[in-house]
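Removed from the display is one protein chain of the complex; every other protein chain stays in position.
For subunit A:
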Amino acid sequence: MSQMPQPPQLSACPACDEPPQAGDRYCDQCGADLTVAAALAAEAALSAEAIAGRSEAHADLPAPPRVNGAARSTHPEPEPDDYELAAPTSGGYGQVADPRATATLGAPEAPGESGIHPETNASTHTSAASSTGSGTGIGADPRLPGDEHRPRCAACQEGTIDQDGYCERCGHAQARTRDHMETELEGVAAASDRGLRHHRNEDAFSVSTAALPDGSPVTVAVVCDGVSSATRPDEASAAAAHAASQALRASLPRGAHPQQAMNEAIIAAADAVNSLALDTGAAAPHHEGQRHQNAPACTIVSAVVTSDILTVGWVGDSRAYWVPDDRATPPARLTEDDSWAAQMVAAGLMSEAEAYADERAHAITGWLGADAYELEPHTASYKPDRPGVVVVCTDGLWNYAESAEQMAHAVPPDARARPLNSAQILVGYALDGGGHDNVTVAIVPFPALPGRAGSA
């Protein structure tokens, strides 16, 4: 799909039926997370539309596993004192403040998975800021009456949702848009999921396509993983993905060298994350001193694919893999982690097996954020001599397919033709493995599809 659907408004907390109030993210009565509910409603509406409007080509294909929301369903009938939570999908953490605003955003986008983006420099990203940024005037939409139609809690069906995303009646957290996200453009797709153990998705991604000055296509994918031990990791990853993607989409069409453009994009992403540390955030006052120690931080990995060159850039332990169509030829890992384990191996102090078995393995030694020691963006370019896909992912996936061979094994054979389906299958692969972390993966076919880029 071309764009993440935004949740429509809910008229009552799904958990307790309390009418929500403007801006509520949690139900007023029961505290349920209303964004979940809104997402569910969106999901329901979308599935209906999707079934009706989806191209037949996809109808007979095996459906990828649907998780965190998509698979669960709304309560058809509200039961006031039933606390069972229906599922999440949308309305993100720190996201759209006013559910009515989200509603205006929600409806129009064509939801079909096969959706072909008509624009040349199409781009979608998961940044919360972008959702709010594009919000239209509140109250302009005649479908949006008064308070009695405020969203309701997904859990209790009654409570309205407070601005922090909990039901004001039963307290249940409402799903956030970021719990499960998918995006497909022509020639690139990505999927992200909260996973089974974490209560929110701190990963973020952005995929986009553009045209180089000579009219040839270029595809961009950015994947970021928020550092959980820092404050507001979800905002950090969203800001970084958004900034890097914007930078690349601005510089590549102007003819910038991909590796140079990549380096600059990572610096732009770092700046975006750094600036979050300056913004104290009204909701969470910090003591001086603590603020800096806990500055928002995230990893970044990005791939830029043209018709003949594949460029990757990264900071941290998110990775990119090369998986050729011809599985008889060797796959490869394209990135080198900024992590304790990688350093141990590189220094010859430990074997890879030993290093990754250590509990410190995942401690990262490089990241984007105001408290990073020194920013060292890594970039590399390759000229593959055969078609394949670049798998750009967070450790939520590669933990379950660490080596290039394991990753190649997990990637479906038709990945290049059906990138979204492959991304969904890889997310499912991580969830089947235990889903211990947020999982995000982008699939970027090589060479970039000549497609519509520059022709719209």
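Throughout what follows, a contact is a pair of C-beta atoms (placed from the backbone, for glycine too) under 8 Å apart; a residue touches a chain by one contact, two chains touch by 3 or more; residues count from 1.
In the analysis below, contacts and distances are computed from a predicted model.
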item: Hidden chain of the complex, named as in its UniProt record, picked from "Suagr ABC transporter permease", "Phosphate import ATP-binding protein PstB", "von Willebrand factor type A" or "Insulinase family protein"; value: "von Willebrand factor type A"
item: Which of A:Cys170, A:Val227 or A:Ala430 contacts the chain that the document leaves out; value: A:Cys170
item: Interface residues of subunit A (partner: the chain not displayed); value: 16, 26, 28-33, 81, 83-85, 155-156, 159, 162, 164, 166-173, 196-197, 199, 282-283, 285, 287
